[in-house]
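Excluded from the complex is one protein chain; the other protein chains are retained at their positions.
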Amino acid sequence: MFTYLVRRLIYVLPVAIGVSIICFLLVHIAPGDPLTAIMPVDATAEEQAAMRSAYGLDKPLPVQYAIWIGKAAMGDLGKSIATGRPVADEVFAAVRNSLLLAFSASVIAFPIGLFLGFLAGYFRDTIFDRLVTAIAITGVSVPNYWLGIVLVIIFSVQLGWLPSMGAGPGGSGEWTWDYAHVRHLILPAVTLAVVPIGIVARTVRALVGDIFSMDFVQALYAKGLRHSDVLRHVVRNAAPTALSVMGLQLGYLLGGSILIETVFNWPGSGFLLSNAIFQRDLPLLQGTILILSLFFVGMNLIVDVAQAAIDPRIKRS
Amino acid sequence: AGTLRVGMTAADIPLTTGQTDQGGEGMRFMGYTVYDSLIEWDLTSADKASVLIPGLATEWSVDPDDQTKWTLKIREGVTFHDGSPFTAQDAVWNFEKLLNPESEQYDPRQSAQGKSRIPAVASYKALDDYTLEITTKTPDATLPYQLAWILMSSKANWEAKDKNWEEVAKDPSGTGPWKLTGFVPRERAELVPNTAYWDETRIPKLDKMILMPLPEPSARTAALLSGQVDWIEAPAPDTIPALTGNGFEIVSNAYPHNWTWHLSRLDGSPWNDIRVRKAANLAIDREGLKQLLGGLAVPAKGFLPPTSQWFGNPTFDVKYDPEAAKALLAEAGYGPDKPLKVKALISPSGSGQMLPLPMNEYVQQSLAEVGIEVEFMVVEWNQMINLWRAGAADPSVDGSQSINFTYFIQDPFTGLIRHLSCDLIAPNGTNWGHYCDEEMQDLFNQIKTTFDPEAQDAVLRKTHEKFVNEALFLMVTHDVAPRAMSPKVDGFVQAQNWYQNFSGITIGD
Amino acid sequence: MSKTEAESGQQDRGGPGQPLIIAKDLKKHFPVRSGLFSRRSATVRAVDGVSFDVMKGETLGIVGESGCGKSTTARLLIGLIELDEGGIIFDGDSLGGDIGLKELRRGVQMVFQDSYASLNPRLTIVDSVAFGPKIQGLDKPAERARDLLARVGLDPDRFAQRYPHELSGGQRQRVNIARALAMEPRLVILDEAVSALDKSVEAQVLNLLNDLRREFGLTYVFISHDLNVVRYISDRVLVMYLGEVVEIGPSEAIYAKQAHPYTASLFAAMPSMDPDNRTEEPPLAGDPPNPIDPPSGCRFHTRCRFAEDVCAARKPALSIIGGEEAHLAACHIHEPGSGHSLANREAAQ
Amino acid sequence: MTGTPLVEFNGLKVKFKGERTVHAINGLSLSMQAGETLGLLGESGSGKSVTLKTLLRLLPPRRSEIEGEVRVNGTDITTLSGRALSAYRGGEVSMVFQEPALALDPVYTIGDQIAETVMRHKGVGRFAAMEVALDMLNRVRIPSPERRLKNFPHEMSGGMRQRAMIALALACRPKLLLADEPTTALDATVQIQILLLLRELQREFGMGVIFVTHDIGVAVEVSDRIAVMYAGNIVETGTTRDVIKNPRHPYTRGLLAANLHGAVKDERLDAIPGSPPALEEPPSACSFAPRCAFARPQCLAGLPPVTDLGAGHSVACVLEQPAFS
Partner (left out) sequence: MSAATDTVVPEAPVITAAGYWTGVLKRFSRDPVAVTCAVIVLLLILSAVFAPYLGLDDPYKASMIKRLKPIGYPGFPLGTDEQGRDMLSRLIYGGRLTLFVGLVPVVLAFFIGSAFGLVAGYAGGRINALIMRTVDVFFAFPSVLLAIAISSALGAGIVNSLVSLTIVFIPPIARVAESATASVRALDYIDAARASGGGALTIIRVHIIGNVLGPIFVYATSLTSVCMILAAGLSFLGIGVRPPEPEWGLMLNTLRTAIYVNPWVAALPGLMIFITSLCLNLLSDGLRSAMNVKD
């Protein structure tokens, strides 16, 4: 297990470096001047040049990368051009909020997805299966940013039950687990949960269906096991894959919530990202994408390792 | 009493250290609230254009012998939120903060926002605690307007924060009617009244004001409708029926802002022909456009809003008269068989740009009806700013003959001079269209050298008359800075200004 | 036929006395990943010094347990995988020297065990058969293919345009044979070509193979684990164990008396067909060892009931059995002076 | 023949519905006594596995239709359900599958899987069940059984897995063991070990065994009686000796010839031509007739009658009718 872990870690390194290079290059292939957004519109050429060198944007690309990655490794992602605050602080604060949202969405999505998927896989080719498949396909087909808007109209504007935006009363920054805050979480989390419900349900359905059609299930019945015992075996067999699907979905939720966060003004990484995009805030853009994708890489790693740990079929040496 | 929660259009809390960012909104919510400037705008009246009034300086005058030398009397008894007194030395310290890169307190971020606002200032010194002397590079009568930009932050606080502006940002100190008690980047800022404010009439009546950045218009509306905020800036026009229908109030007023096409005056530009310019101005049904904007617009009668103190009495009536437009075009040699083709730079969005796309399309159609065919070059807002800086002659504008921009036109410089002055031709300045006219230049010089405010206003009126009579811009409309608020909000008077006074507001239950 | 033979260079050159193919000391070790820090990455010694020759017109049977390297040997012979060591001489021409892979493959073709996996599911069978001739630029590949289909008992009018999934296993294997023959090879390697077929169909295919051999003067290398089949079809038999040859000889000789204890066990493991005389004692215990770490010395010593110290210490060489030149076995018992207690008795006999 | 037969099929018919209909078993009748080993011999697709699965009621209920009677120890098992069915499965009858690698749950240890069955049927605790599991592994002669108890299936070799599978099947001392080609996936040297092991355990446990294979040699090694299946029916049944030494059905004879035992090199083999029928329709005549060298017009007229040749030897072929002999 240990060597597996180490090998997996070593394998992650080049990927992480590749990711950082892409993050770095992304913002440099962009046309236009990154400082535009923060300079007063009528700044003179010298003022612009001075600012450019203050932000280190006048050095050759490889040098900029080396400086950037060196600092990044020390936890210093530079300062946001727009706000002057350390990018790392901004990103981590935002990622915390995104995580909160992603976890909440998972808490909604995974049990539902698992439940539906399992039942559909179990009752394969029945009306119930069709129904679940329909739900699942609807889930993956609905543009969730649109759904979010629709939910806001219904539940915030029309019914006035739930807040439409923000992560707390008065845009509060400190999250606490009280009703006033949790209210804010409901709509975005539900919206975000729709896609993973579909994906998890579909995957688990296929998985459980496949497992049920495997020989050993017949052998289990042949042993005289009851239905419930056989289900236990099936669940145990499906668990590693289902877990890894859910892990990946969690990663996707974190990286893919930008549209939802924009719709709900949720102060998370996606919202930060869209601000960074809009303001062409280079360091912030780089930092956010880097952190999110590294988080995703890490999530993949955890998923793989966890899967290896619980799935005896995967060779661990 | 009560707490006012405001949904701003900015994406972030403006810079808190003094000189703000985030444009006019930054100054509005984080500038004139927490800070004061030496000379300020009168924000008490909704009926007339606002004028300059004493701020931290009680009076100012120029030396009649040396018209570059200004003396300002500093208000006595003013203290910062941290308790330290405000003196002439503090004013000097604040100028150094913006203008002198060698100084300890130099802050590039504030400098980036403030330096270009006071181009006239050459030097400054404190003659005593309450007398400040400012020397300009050349005689410049617009200095008071320039000084209205500069916000004064506390030196004592900066020193207490280890001379670190980032620390200051978290707990800033100004002399303004509001104190910033805390903020979460991109989420909220909390302001409470400064009960020791020097102008008792402007001590806030509220307990608290909370600012929330809500850049997305429909998110702002939803937030207001669902009771998460009490006040939103710039509600989308289409949401206004829904807002008023639900008992929310829309407040608006004209203010120094215009939405124009800045025309290229390079050789070969069709806009060099005054008949074409006038024709275009006559082709647009501004009332129809107002409808598109939900009634939230003031149709342009000139470059400045009709209520401006500098509007004057232009002879060219900017109105909708397509027949006259067609006639003018025919005179200029264009007609149905030979339509005039022009290329126009627009962007799909941008702060303060109102609804650039629908509006430009409207303009496009209006012009098409009289025989001007417009081809758009659509670029992103940030790119647009670059192209605006680059000027009409730059290859990157790709031969576009106009650029759609909204202008902050609050003072003589930003309102008139910067657009057409020969020495500010892009890329050295913001004269995008390369316009250069002797007579105009002469008027600009007069503005700068007329130190008597009344006389200066007269020159400004004359200048604006020339703007209009020669149809130097395609003058379309003015924004009215709409804001929507819950019926609980009371006592707000919307001044004809970019900035507003929040002190009189109370909030009921 | 003579023209195409000339084209594909398939004439006999060395005369009947020269073996059609000689395998000299073939070695193939597959690396397998093991622990991250282990310097020595493990290898599967799939084929480890295998030598034999195949005479023109004869059928050499190869038998051995699963994983002993039969398929690897076959793939080496036809150049599908690269040799690590050793050499192949085809009718006097050495591979790599006198002839290249291309020439070798014209002379050697192969039929695989999995009749389904060895046909492209998206090609009609006539296209599958015609593929080789087309590549080689032989003329009228489609016609040739139809002829061959007819020859293997599939009426081209009914079958030519079918897809593999529309055929039964036996029919697919016929197609595979036709496909191999389309290249006009002189040597056909049949890697478990009949193992997956039902007994009744297997017999049909064996009959077909015998007919074709006679008709085209083919030489076969016939790999199987069914000793009955091998005995029926082979002139000589080669027995492999963990990548090595343990015994080789004329099939009658080997079936009459197995010299190597492993061969003997293999034969003893055949189910008897006599209900009155059923097998009472398993000849061997346990499974074949892992080829990743083969036992030292004689690789069979871990399972051999005659094993002595010498067997673990030293690898036995192939030595002649019973004075018959063609019959060789690699066992210390048959190696006089090897130090094995039974060796002398053997010599004395 | 004494007492009730252990297993008795009476006109069993199994039909699969779905994308295409398959009449897998067509009126199969067969009986076997307790303690007897029956070899079920036949080509691929002849319905051997379906017969066994019917015995265990493992056929997919929604896609299969079963007609006829199947009695085990006198009870008609086609009517069993719920508790009775699970007590029957594994307790009275258990099964060894062809591919132990697929028939064992990959994520449970061998020990767990055996113990689970024991706990289910014997109602003992986990500890006691593990003891039984260990004992069983010992009996099937798995080396170092303590260690193997904790192994997952993929950590064992093919032969070992099959031994474990057998241990599992026998853990509850069933009266009937079904073995579906348990040795086809194994090497010859391992196969014979398993066959002998099964034979020995059968004697030891005194259970009845139905052993499915397509290899006559294997059938000879283990079975007391042999039943030859073709296209979903039994064409010939008798003691092993009778069937091997005196095969009467042309198909049995063909199979024996195709076994190549004693075939002379270079001599043409008496191969059965063609391939088995597709079974899309229920047979209305002798299914083998199209491939039969001795086919007569009568063969195609109707289902062949079953002729009892005495001593339990019976053949379903018109040629054996007295009219022909």
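Going by the order they are written in, the chains are A, B, C and D; count residues from 1 in each one.
Methods note: a contact is a pair of C-beta atoms (placed from the backbone, for glycine too) under 8 Å apart; a residue touches a chain by one contact, two chains touch by 3 or more.
Source: prediction; values computed, not measured.
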Among B:380, B:394 or B:457, the residue in touch with the chain that has been omitted: B:380
Option from A:128, A:145 or A:175 whose C-beta touches the chain left out: A:145
Full-complex contact with the absent chain, from D:156, D:170 or D:271: D:271
Identified contact with the non-displayed chain, of C:117, C:256, C:292 or C:317: C:117
Residue among B:289, B:329 or B:505 touching the omitted chain: B:289
Residue numbers in chain C that touch the chain omitted from display: 75, 78-80, 102, 105-106, 108-110, 112-114, 117-124, 128, 131-132, 135-136, 150-155, 158, 161-163, 166, 171, 174, 176, 179-180, 183, 204, 207-208, 210-212
On chain A, residues whose C-beta touches the chain left out of the figure: 14-16, 18-19, 22-23, 26-27, 29-32, 133, 137-138, 140-143, 145-147, 149-150, 153, 157, 206, 251-252, 254-256, 258-259, 262, 273-274, 277-278, 285, 289, 292-293, 296-297, 300
Those residues of chain B which, in the complete complex, touch the missing chain: 216-218, 221, 225, 236-239, 241-243, 288-289, 291-292, 348-349, 357-358, 361-362, 365, 378, 380, 383
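One rule holds in what follows: only the chains that are shown with their structure count from here on.
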Chain ID, smallest distance between chain and overall C-alpha centroids: A
A-B against A-D, pair bridged by the larger set of C-beta contacts: A-B
Rounded Å distance, chain B centre to chain D centre (Cα mean): 92
Centroid distance [mean C-alpha coordinates] between chain B and chain A, Å: 40
Contacts with two or more other chains, residues of chain A listed in rising order: none
Residues of chain A touching chain B in the complex: 31-33, 36-45, 47, 50-51, 54, 82-85, 90, 93-94, 149, 152, 156-157, 160, 162-167, 169-174, 262-265, 267, 271-272, 275, 278-280
Interface residues, chain D side, partner chain A - complex: 53, 56, 58, 86-91, 94-95, 97, 99, 102-108, 116-117, 120-121, 152, 154, 168, 172
Footprint of chain D on chain C - complex, ascending: 65-66, 168-171, 198-204, 206-207, 210, 225-229, 231-233, 251, 265-266, 268-276, 278-288
